[in-house]
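What follows is a single structure, written as structure tokens, with notes after it.
For subunit A:
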Amino acid sequence: MQEFIDGLIGTTTGMEQHLAYLAGMLVFGAAVVFGFILPIAGVTSWLERRVWARIQSRIGPNRVGPAGFLQWLADGLKNLLKEDVVPDAVDARLFRLAPYVVVTGFVAAFVAVPFAGSLIIADLNIGILYITAVTSLVVVGILMAGWSSNNKWSMLGGIRSATQIVSYEIPAGLAIFPAVLLSGTLSMQGIIESQGWEPWNWHMFHSPFALAAFLLFFVSTLAEGNRTPFDLPEAESELVAGFATEYSGMRSLLFFLAEWGNLYLIGALVATLYLGGWQVPDFTRSTFLLAVAQFGTFFLKAYFFVFVAMWIRATLPRVRVDQLMSLCWKYMVPIGLVSVIGTASVMVAFPEGNMTMRMAMTGLVGLLIVRFFLRVRYHLRRSKGVGFQPTGSVAQG
Partner candidate 1 sequence: MTEQEIQRKLEERFGAAVGPVAEGAGDSWIEVDADRIDEVAAFMKSDPALRFDCLSNQTGLDLPERNHIQVVYNLLSYEHRHEVTLKVNADREKPVVNTVEATWKAANWLEREIYDLLGVDFPGHSDLRRILLPDDWIGHPLRKDYVEAPEYHGISTIRESMLDIPGRS
Partner candidate 2 sequence: MSVEVEIEGRGGIATEEMTLNMGPQHPSTHGVLRFIVKADGEIMRTAIPDIGYLHRSIEKIAEKVGWHGFMPYTDRVDYVAAMTANQGWAMASEALGGIEVPRRGEYCRVIAAELGRICSHLLAVGAMGMDIGAITPFTHALREREMINDLLEELCGARLTFNYMRIGGVAWDLPPGYRDKVIDFLDHFEPVIHELNDLLSYNKIYVERLANVAPISAEMAISYNLVGPNLRGSGVSYDLRKDRPYSVYGDFEFDVPVGMGEQGTVGDCWDRYIVRMRECLQSCWILRQALDQIPEGPVIAKVPRNFKPKAGDVHVRVESARGDMNWYVAADGSEFPYRVHIHTGSFAAMSIIEEISEGMMIADLVAIIASLDIVAPEVDR
């Protein structure tokens, strides 16, 4: 971004340059937020509803726009037009501020997300560390929301959520280490550039430890984003809407936007760290086409994980708070530590990299994917009654 602005304003110095940068930041920020992040959050909400509906044998939104695609616009508009209810007994300042803190926490992370080789707002040399730090602001916002609502259930939800997010920062951080070790840098572009476009050149297939770290990272970020199976703070049957119970209208929509946008952020992080980001083979000399291809690849990879997260949410039940904590501290943190040490050991043992191990891991995961599809086919046939024996006839299921 910096080069872009420099190109526009020429070389100036002193106060004018700072002002120009500030103006550029605001313009860029608004453009990215309104042009990309909010639509992404909205489209993710549409996708989530359609994916859930398909899994639950129903249809989902299909009225507004083709296949209901503009449903999120309609929802956003409706919420903007709703009455702004601030209950009497709440702490008004904190109540009003909380959604914005949450949204800030998650939007600020997009500064360092690499959309393509040349499309990144700021290629910080502490990229991934910055993202991890800034998304923690969400905890503050959630606690504010839960506390200021003056409602014991909201407070419970807020505290549960804060505990969960803070606890799962540890395994998430540990799971980032192997990727950083393998890349040698914290910068997001650097991490991607150290991987190749072929699957076996991605970080996740480097060794079994890296694969474990990849899985650990995905699960930890799901927990940080309050997604099922870790969505106890928003458990509908217990706490109505958890920390967001007293919110209505646009404020509550902001919480949900933060959650859906966070999904995309999760996908983007996983794609960057372990799946090779925007890497595509060198197929053209045109920088524009290359950028488009890179953007598309990155988008697809990130959205694949968004889809997996939605799939998991529709399928799995919720984990209870104490089980969540024991999972984090007793299982995920040790796995994280082992994966860090393991990756480092493999790096020391094979300084030049080990193509055999990479191919073996790629093959293993490929076989698992094939097995998955075969199991799906088996279950589909079983549920359609292929080879069906009525109860009471011979043996019972």
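Candidate entries met the following condition: all candidates are chains of the complex that A comes from, given by their letters.
In the analysis below, a residue touches a chain if its C-beta (ideal position, glycine included) is under 8 Å from a C-beta of that chain, and two chains touch if they have at least 3 such contacts; residues count from 1.
Please read these numbers as outputs of a predicted model, since none were measured by experiment.
Looking at subunit A and the listed options 1 or 2, the chain it touches in this complex is number 2. By the touch rule above, subunit A contacts candidate 2 in their complex via residues 52, 55-58, 150, 152-153, 155-156, 228-229, 231-232, 235-238, 240, 314-323, 379, 382-385, 388, 390-392, 396-397.
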